[in-house]
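A single protein chain has been removed from this complex, and every other one stays in its place.
Here is chain A:
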Amino acid sequence: MKPPFKLRSFQTNIVFAFALVILMTILIMGVTSYYVSRESVQSNTQTYTTELVKQVNKNIRSYINGMMYMSDLAAGNRTIQEYFSATSFKSLEEEKKLKESIVDFLGSMLVSRTDIASVNIFATSGGRFVTGRAELERNPYIDIEEMSWYKDALAAHGENVISSSHVQPIFKGSYPWVVSLSRELIGRDGRSLGVFLVDLNFSVMNDILKDIKLGKRGYLFIVDQNGKLVYHPQQQLIYSKLKTEMIDRVLVTQSGTFTSDEGKDSRMYTVEDAGFGWRIVGVSYVNELAANQNNLRLSFIFLGLVCIVIAILISFYLSQRVSRPIRQLESHMKEVERGNFDLHVPVPKTIEIGRLARAFNIMVGRIKELMNQTISDQEQKRKSELSALQAQINPHFLYNTLDSIIWMAESNRSQEVILMTSALAKLFRASIGKGEELVPIRNEIEHITNYLKIQKMRYSNKLDYRIDIDGSIEHILTIKVILQPIVENAIYHGIKKKRGAGSVVVKSQMTDTDILLIVEDNGCGMDEETVRTLLLPIAKRPEGRGVGVRNVHERLQLYFGPQYGLSYASSPGEGTTATIRFPKKTAVPPVGE
């Protein structure tokens, strides 16, 4: 088994591909969902801010409404009218009585109202002054006519005037921050009687506002109709111009939302009109609107990493599964490469690899079959050659010939001895040759000519022969020693058994593709049965006869294919024709098929 992780391997590619796909998916999903959730967080924040601002508005209005209620009560109070419209009183007693009832009246408004700093009425002329908090003393150094709440009230002619937050210095020793409601009291005759003043402790509002946080840095502020800041957590910074607030835009916005264009520090303003000139403004920083935006992003990344790790593990497992059978197959192939064909690859369950394994098994089987055939073909060929060789040096033929030579020598027929010995020598030279398998037809002709010469000397009057080969085919290649066994057969089994002389004719024919060498004799011939069995495999024949002929046939077929070989035609008493057929083109002899 190879190490599981190797670059360029199938497995690595799968792992990489998986990681890439997952990474891409996570990236796209992450970015998309991040922006989508950012949108939703943003709109949620906006809704939240708007709700919050409305709530604050409600709270503040309830205070202001309470003050307006007080002012309405005061404006409609008869005693107040009487006291402040009187130019003179019957007695000090009466004046004191009236004043005390007003003090009681104003004081009753303040019962359990720590949020109200004071309730007072200042006469426009004559210096009369009543306060609901009896313990308060006028600050002698302050001229109330200089106070803006006083001037504004007179200018508003009986309408309620809500001031911005300011320091109220009119009482001795205290300088509280208040929001003032002032109202001119007008007598039944239309004369200005005085100014009614309620001071709301600003700390009440401050307490409401200071703890409100919009996001990490966001805040709330209040501005009045003149653009003066009623409340701002960083009022000092604004006065000293270290910070700016988009007051102008707030003032033209009745209610609604707008965003300042300050790049990274852009702020979203949510404006709500309080109804009495104030605007309550929620400010949130756009870049932190989604306070958990980062957490979101981090969790996406964390999830992404987890996914990638899982993906890599899965892809390892998967690629292992895919590549294991492939590797198995590969190791089997190696085995085959080494020459072991006796194996059977187990077929895995995976369809594709299964098919591959099956095809591989079939292929190996086929190769094995072919190899076996080749081996047996070779074996056959060797055997045939061996027997061809044996046929060539048939010892009977040799010693018969040698006997004839001796006999001729004894008879001093030296001319004939020379002839025969030279023919024998040529015969052997032609049959042995240079050891090559294929020889030109010319060789065969020479071979058979010498053979027939010898036989003619031996059976001088019993044998005639004729060799009639077309000169144009002499160069064509054929296998060795194919004519001699046939001619031998014709002589020993045809002519010799016949009464009287016989003749052997060796001739040639040529078709478009094939060469035909024909050996005719006019010997005793064969019956059909003998013709039929003549060319059967050696083992299937009754006796050893015709071994040479059979060998020629087999060799021709082994060399040139099954359609070539030897064929016999014979009729008893008339003679036999043997035809050798082989292809004209024999550049390279095919092995097997």
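Quick note on the criterion: a residue touches a chain if its C-beta (ideal position, glycine included) is under 8 Å from a C-beta of that chain, and two chains touch if they have at least 3 such contacts; residues count from 1.
Assume contacts and distances are computed from a predicted model.
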Worksheet entry | Chain excluded from display, named as in UniProt, from "Ribose import ATP-binding protein RbsA", "LacI family transcriptional regulator", "Branched-chain amino acid ABC transporter permease" or "Lipid-transfer protein" | "LacI family transcriptional regulator"
Worksheet item: Which of A:150, A:202, A:451 or A:582 touches the chain that is not shown?
Response: A:202
Fill in: Contact partner of the left-out chain, one of A:73, A:142 or A:356
A:142
Worksheet entry | Option from A:23, A:212, A:356 or A:569 whose C-beta touches the chain left out | A:23
Discussion item. Can you say which of A:97, A:113, A:297 or A:507 touches the chain missing from this structure?
Written reply: A:297
Worksheet item: Per the definition of touch given earlier, which of A:92, A:111, A:242 or A:351 contacts the omitted chain?
Response: A:242
Worksheet entry | chain A residues touching the omitted chain (full complex) | 7-8, 16, 19-20, 23-24, 26-27, 30-31, 139, 141-142, 164, 166-167, 169, 173, 175, 177, 202, 206, 210, 217, 228, 233-237, 239-240, 242, 293-294, 296-298, 300-301, 304
